[in-house]
Every structure is written in C-alpha cells, then in structure tokens.
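Working notes, structure below.
Only a single protein chain was left out; the remaining protein chains are all shown in position.
A, B and C label the chains in the order they appear, each numbered from 1.
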Amino acid sequence: MSNLGNVRTDLAIEAHEYITQTIKQQDLDGVEIEEFDYDDIKVKRVKINNLKAAEQMGKEMGNYVTLEIPTLRQKNSALEEKVSQVFAKELNFMVNQIMTKDKYSVLIVGLGNWNVTPDALGPKVVENLLITRHLKELMPENISDEEYCTVCAIAPGVLGITGIETSEIIESIVGKIQPDLVIAVDALAARNITRLNTTIQIADTGIHPGSGVGNKRKGITKEILGIPVIAIGVPTVVDAVTLTNDTIDMVIDTLIKSVGKGGQFYQILKELDREEKQQLIKEVLGENLGPLIVSPKEIDRLMIDMGEILAGGINAALHPVIGFADATKHLY
Amino acid sequence: MSNLGNVRTDLAIEAHEYITQTIKQQDLDGVEIEEFDYDDIKVKRVKINNLKAAEQMGKEMGNYVTLEIPTLRQKNSALEEKVSQVFAKELNFMVNQIMTKDKYSVLIVGLGNWNVTPDALGPKVVENLLITRHLKELMPENISDEEYCTVCAIAPGVLGITGIETSEIIESIVGKIQPDLVIAVDALAARNITRLNTTIQIADTGIHPGSGVGNKRKGITKEILGIPVIAIGVPTVVDAVTLTNDTIDMVIDTLIKSVGKGGQFYQILKELDREEKQQLIKEVLGENLGPLIVSPKEIDRLMIDMGEILAGGINAALHPVIGFADATKHLY
Amino acid sequence: MSNLGNVRTDLAIEAHEYITQTIKQQDLDGVEIEEFDYDDIKVKRVKINNLKAAEQMGKEMGNYVTLEIPTLRQKNSALEEKVSQVFAKELNFMVNQIMTKDKYSVLIVGLGNWNVTPDALGPKVVENLLITRHLKELMPENISDEEYCTVCAIAPGVLGITGIETSEIIESIVGKIQPDLVIAVDALAARNITRLNTTIQIADTGIHPGSGVGNKRKGITKEILGIPVIAIGVPTVVDAVTLTNDTIDMVIDTLIKSVGKGGQFYQILKELDREEKQQLIKEVLGENLGPLIVSPKEIDRLMIDMGEILAGGINAALHPVIGFADATKHLY
Partner (left out) sequence: MSNLGNVRTDLAIEAHEYITQTIKQQDLDGVEIEEFDYDDIKVKRVKINNLKAAEQMGKEMGNYVTLEIPTLRQKNSALEEKVSQVFAKELNFMVNQIMTKDKYSVLIVGLGNWNVTPDALGPKVVENLLITRHLKELMPENISDEEYCTVCAIAPGVLGITGIETSEIIESIVGKIQPDLVIAVDALAARNITRLNTTIQIADTGIHPGSGVGNKRKGITKEILGIPVIAIGVPTVVDAVTLTNDTIDMVIDTLIKSVGKGGQFYQILKELDREEKQQLIKEVLGENLGPLIVSPKEIDRLMIDMGEILAGGINAALHPVIGFADATKHLY
C-alpha cells in the first residue's frame, strides 16, 4: 500500500491522481498512461518506467491495468459478462507479455479470509476456476496443451487463522510444484468509497507488504518466489479510519479555502490538523475495538458477483479453448 | 428512529443522553432511570412517563431496558453466557409486567434480511428458538403449560425481497393464529460506533416507522396488531452518512471551542454547518450508489454469537422449564 | 405424495410409469400425454382428465408438465440457460391457461428450510426473483403493466422452525394482499435416484398433504386459498428408507424371476417381503436417529444452480419485458 503523506492506496491510478494533483502537473516523468473505453468500462494502463516515479507514487516499477465500471454495483448480468470479457483480454495480454514460452503452468492464489465477507474474494475466485493440473497428470491425452493451460490453485487463509505467513505457504508450495507463473487475487482496501466493488486492478508487480485488508505483511513477489507474480485486486472495503481522516481533511480544506492562508484562523486550522486529528478520530470511532470497515450494504451479493466475474475472466484468459465471449459461461 | 435535529437513533438511552446534554440538565421531567451492573454488564431501565418527554426524546411512551457490554465483541464464551442470562431476566420481567394471565402464547418475529450479514439478526434468532406451538397441538400431554410456553416464530423477510410490507405480513399472521404477545427482534442502525454489537435494547413500545437498517416503513405496534409488542434490538451497523455527518460536527465543535463564539470565524463555521455539509458528505461518500454501512470487520462471527445470546435468552425468559443459568445451553 | 402400494412419489410421470407397468398397458384411460424434446431436454405434458385416473395414479386431476434433463448435474452454463428458457415457456403457457384477465398479481411461495441444503430450493428461488409489487405501489408510472407483472414473494419457513402450518401462513397472507395466483416452489423427495436435480415438474393442482421433504401436512391448494395454485417441484433427495426398500424389492424380484412363481422358495421370498422387510430396513438404517437422505455429493452447488434456473424462468414467464432468451440474465 502506498503511503503518500496520509494517502495510502493499493491502486496505482489513485496514487497517480494524488501525485499529479499535488505537484500540479498532468504528467509525471517516468509514467506512461494509456486510456480507452469499452462502453461503460474505462480501461487505464499505467506503466511506471523508472525508480524515481516509482518512489514518488509509492508503487513498484511495472504495469498496472485498471478497469473502472462505476455502475457495476447495480445488478446487471449483461454488464458483468462484458466486464469479465474485457478483464479476460487484459489479463491474457499481460500474461502473454510475461510468458515467453508456449507452454506454461500457473498457480492461482486466492488470498483472504473466507469467513469475512468482504475479504473472501480470493477464496471465492478459487472455487470457480477451471483447474486442470491434476487432470493433465491423470489423463494427459484428453486435456491437450493446445486447449488447456496447466492451472492449479490454493486459498491459503490468513495469518490470524493459520499462524503462518501467507507468503511462506505460497513459497513452499511454489518450491514443491514449480509453476511458471503465480496469479494472486486479493480484496483491497480502497481510499475512495466510489471504488468499492467497481474497480479491478491487474498488476505485474506482485503483492507488496502492507497491502490488503488483513495481516499480510510479507510480499508475494518475484524476488521471493523466483517466478513472475501477477496481482489482481478489487477494493471491497474502506477502513473507517481512512473515511474519518478524509472527512476531517476535507472539512479543514473547505475552511481554509474560506478564510484564506495566513491569519489566526488559518493557524488554528493547521494546528487542529496536526494535534487534534488523532483525538477526533478516536472520539468518532471509539478505541480498542478492532478494525471497522465501510462497505456497501449489499456486500454479500457483490462479492459473489465479483468472484464470478474474475474467475470467468481468468478461465478465459488462460485456457485457449474458452473464447473471451464465453468467459462467464465456464465457471466451475 | 428518533430525529433530534440531526440526531437519529433507535436507542432510548442515546436519545436521553443527547437531550440532557443539549438542555444541560441531568434529569428530564417525565423520564425515570434506574441503573445497575452485573459485573461487566451495565443495565439501564428508562421509563418515559408522559407525552412531553416522549416528544422531546423522539420515542414512544413506555419502558426501555438497555444492556451495555463494551467488551462483548471480544470472543468470550463465559461473558456471552452471562449476557444471555441477564437479558433473559430482564425480558422475563418485562413480559410478566405485560402478560397478566397465567397462560399465553407468543409469536416471535425475526425481522431483517438473511442474505445481508449485519441485517440477519432476526432470522438468526428464529433459527435457534425453542418452538412449541405445533408440538402442543400434536401432543399436548407431553408439553405441559407449567414447563413450556406456547411459542411460534416467523422470519418474514424484507420489503425489497418480498414486495410486501413486513407489517402487513405480521398483521395477517397475527389475525390468523391469534397470539397474546409479539416479540420482534431486529438489527438496528446505531449512532455511536462503540455500540455496535455491544448493546441490547428491550422495549415494550413495539417497532415504529423508519427504524432499522432496511425498508420497514410501517410499524409493528399494539395499535396495528391489537396485542402488545416487545421489541428487541441490537445496533449492528452505523450508516456511513451518520459517521461522516458526526465527524464533520465534531470538527466544527472542536474549532468553535478553540475560537469561541462570536467573531468572523465563528460565523464561517456556522455557515459551513448550514450550507456545505451536505456537499461535503457527498464528496466523501460519492453519490447514488446505494447505502454504505460501517461495521466491525468480524461482523460475520459477531452476528452468529449475538443470535445465540438472544435466542438463548428468549428461550429461558419464556419457558419456565429452562433456568436462566442454562440460557445458552438450550439453543435449537 | 402418491401412495401406490409401496410406491410413493411426487411426480406424475413416475406414478404413470408405475401404473402402466403394473397394469401392463401403455395407455391409461383418462390420461393424455404429450411429449417433445428440445435438444437434451425432454418435456412431458400429462393431463389427468377424470377422477378414476386420478385415483389410480394417486394424483389430483389437472395438468402436469415435466422437464427431464439427465445431464443437468454436469456443470454446463449453456444447458442451464436452455433449461431456464424451456421452463419459462412451459410455465408461461400454464399461467396463461389459468389467468384469463390481462392484468393479474402473483404471490410466489418459496417452501422449505433455508438451513437444510437440499430443502432450501424455495428460499433460494425467492432470493433471485424480480419483485415488483412494492415498486408498483411506490412509483406506478415507472413500472408499467405492459412490461411488469405484479409479483410478490414469501419464504415462510417450515413447521419445525415456525410452529405454524405453512398453509396457515400462506392463507393469512393471501387473505391480506389478495393476489390472483399463487406459485409455490418446493424441493421434492424423489423415488428414483436418477431424478435428483435433473427433473422439474410444473403442476396446476397445487400442493397436497404429505408432499415434500419436511413436515408440510396441510395443502396449499385452490380449495384452501380460493385462488389457483401452480406448484413447481424439483426432486432433490431420496429418503434412505425408500432407497433401502427399493433395493430389497429389486433383489426379491430378481430372485423370483430366477426361481419362477410357485414352489417353496417362491413362498419364502413372498414371506420375506411381507414379514421381515421392515426388520431388514431397521437393521440397515438403524433406529430412531431421525431422517436420513440420499443426495448427490455436490448438492450445495446443485441447489444454487437450480435456484437460478427456476428464478430466471419464473421472471421470464411472468414479466413480458424479459424475453425467454434472457431468462438467466435477469436474476435479482
């Protein structure tokens, strides 16, 4: 998760927006952006080219593709199907950039806790995947490489339930079964509430410390695993502390605009920002009662839908036999 | 739900706190309060005696008992058992005040949507109740009135799923099966985040329009049903609008304390309060995407626990054969 | 449920098969049968015309349409879509035969227990329906009768959980909201294991005592409710007693074929049939431990799929705006 002053975000586009607003210029050196639309789906490809840009944005160098679909929370099967297809194409494109050999095997990792609704994205995706590794071993003659990629999957749980760093579990399984690529799926904490269940990010940079909702402190990256890692993330909650913090900032910003910089009031506003903000957050949220999250009321349904969108898209992206158009028809 | 200026709350104690703070006197004419503790459980009995007090508090005249257990969200079976017992005693006391005849029958209504985790309290309670009405009809000789109360239950769903006002469903069933008392269980929207899954309210005033998380616009009251209605409620979510609104108020209050009343800045603060607050809330929360809720991250588990606490307590309160001490041992 | 000697079945086609086999003639007087196929879906329309045939078959006079899809348990989205469409057409046809007026309102009843996986068909269907009654009341100008039928729904639970006869709950709600038609959805007990989650029956005769998995002893019929009742049923379990009983019968039949009728051994076989069968069943199944059911291992997934097939089909059958081809795209 990036940490830009108080701004923490898992999404490259949010980090980019924040930076360009702050430095008041539209372009950031070392960052290439490509944008296009499929109907209601806005696709943004962000490429971070050099270390300086990476540092500024608090993101690793690499490729980040984001799908933004503001209307996705409305129940609309046709739109969901379309999103699954566009997601499949973008994922397929990224995989093909990375995998140079014809034939490769993929381990899909469904991160998160299946007992915490908004954190269960990874496990829900894993349930719906077309898994072939064991079938290829049992009856290779029936499952040709031209039609089916070698895919296996695991939903390892979270540190609080297993007592084992998720990264350690993945590392040991990768060591054992030797896949060529890891695709990790995770629920993200968003900064902006409008992004909840409306944004999908695909990144070829892996998953870095501190990301996500739970306690996943060690990365799942090429450095650690020795093979490329594509990370798929969807913001499903906003931390209540983030929401409260942002609200306070916005009030202060609005007041500063009213009174102008300089002067006694400006000073008071700045001091509040500095000294009393933590205290205010505590008063609003109470203390010591564990994490509070903000989510859409219909989160249970939204998680099921998103799980199917992503699983369908991954199936179509990896297995040549499934056309993109049939992404959501091949859930398992 | 009370509407005290911007303050909306389902809890009588929150309404009372707000009023006494505002009018700066500890006692409110027409309101009697009794308080005592069982270990970590604070019990408050609030009685609203006259219409003026009822109007001031935005609550119906009647009795409200609140159990506050700040530590209830920590997993602690012994405490949960204790809460179930104290709740059973308080409910039993209230039922006995209302039911003058020896033998009576009860319809328990589990309000809420079983597919929306924090709204599923009612259905979860219904699942765990000891239901006897059909057994008493089939084999009355085995289920004596001295040991078992006549209890039946329904979880009617919510308007969005049924297309029927919940109140109409209850009214028609009450007309058909003629119980002597209705006990309605519902998840509430809290004002204060520390109350989430830590507070239980029992009231003999029924359920009034606008309460709760969902769309339950018509009351479930003695006026409508013709029989007494006890309402059991537990705050399980805070509306994100409430949280944002409260945060803004608190920032402004803090600033007003800093600058004192009067003066130009005070005026600005007051104007912001009036004019720009709605705009700020929209900026923070986005628009038109349906209700957002704030809840503890572990809400799935908390709902299961609370469902068992209440069901155990209701069983012990109604059936003489179950001692209060065994409340949670008789879940069904 | 029919009771033909030892043969009990909820399905008209099973009753018909049994009778015609027993009386050794293909046609039964008073029964009309029409059959056709859509690809892998076999549709049978059975019409019982007179009381004698009804008595022979142990079924009410009326129309029974059955969809048989032997391969439906294999995960196949395209087939599921097709089934939903054919089901929608057949249901639409039956509704149109019954509803003579242009504009009518429908109450859909989802029978069964949402906490018992193979019995949760009714509640699962209700969750996915397009419900319009409340919307039509709130904003009739936006929801025209030409596009949307007036639909409401209830999942009343089962006697063991509510203590109230399901029939009484439906009766009281029908009395209150006055719909023109009831459509009741229920999981059935099958006789034949190959029918599990592969057969759908639509009948215009309502639901009669003793049917289904749970304790639903009072009918949901035109006689009781005063309005027509269409029953939709899917076999989801076989009672273990039925399976054991059938197995014993089949062993004995096979032996009788071997030894021929008459003779001492034939007598022994007949006596076993009569005297020791109950004892054998008890030895195989044990005693007093409550109902045992036989179901496919993947029953959790199958129930979700069937819930969507039926809900999609009902939506398309009732709301003119949804084309049959889009049945499964309009789940809610």
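As a convention for this text, contacts are C-beta pairs under 8 Å (C-beta built on N, C-alpha and C of every residue); 3 or more make two chains touch, one makes a residue touch a chain.
Computed from a predicted model, the values in this text were never measured in an experiment.
When the whole complex is considered, the residue among C:Asn128, C:Gln201 or C:Thr244 that touches the unshown chain is C:Thr244.
The missing chain, though absent from the display, is touched by one residue of C:Ile33, C:Leu79, C:Val284 or C:Val321; that residue is C:Val284. The set of chain C residues touching the chain not shown comprises 73, 115-117, 119, 192-194, 196, 213, 240, 243-244, 246-248, 250-252, 254-255, 258-259, 264-265, 268-269, 272, 276, 280, 283-286, 289-301.
As for the chain not pictured, it touches chain A at residues 114-115, 126-127, 131-135, 151-157, 159-165, 168-169, 171-173, 175-177.
Simple rule for what comes next: only the chains that are shown with their structure count from here on.
Fitting chain A to chain B on CA positions gives a rotation angle of 180°, reported to the nearest 5. The geometric centre of chain A is 37 Å away from that of chain B, both derived from CA atoms. The mean-CA centres of chain A and chain C are about 44 angstrom from one another, to the nearest whole unit. Annotation for chain B: residues touching 2 or more other chains are 115.
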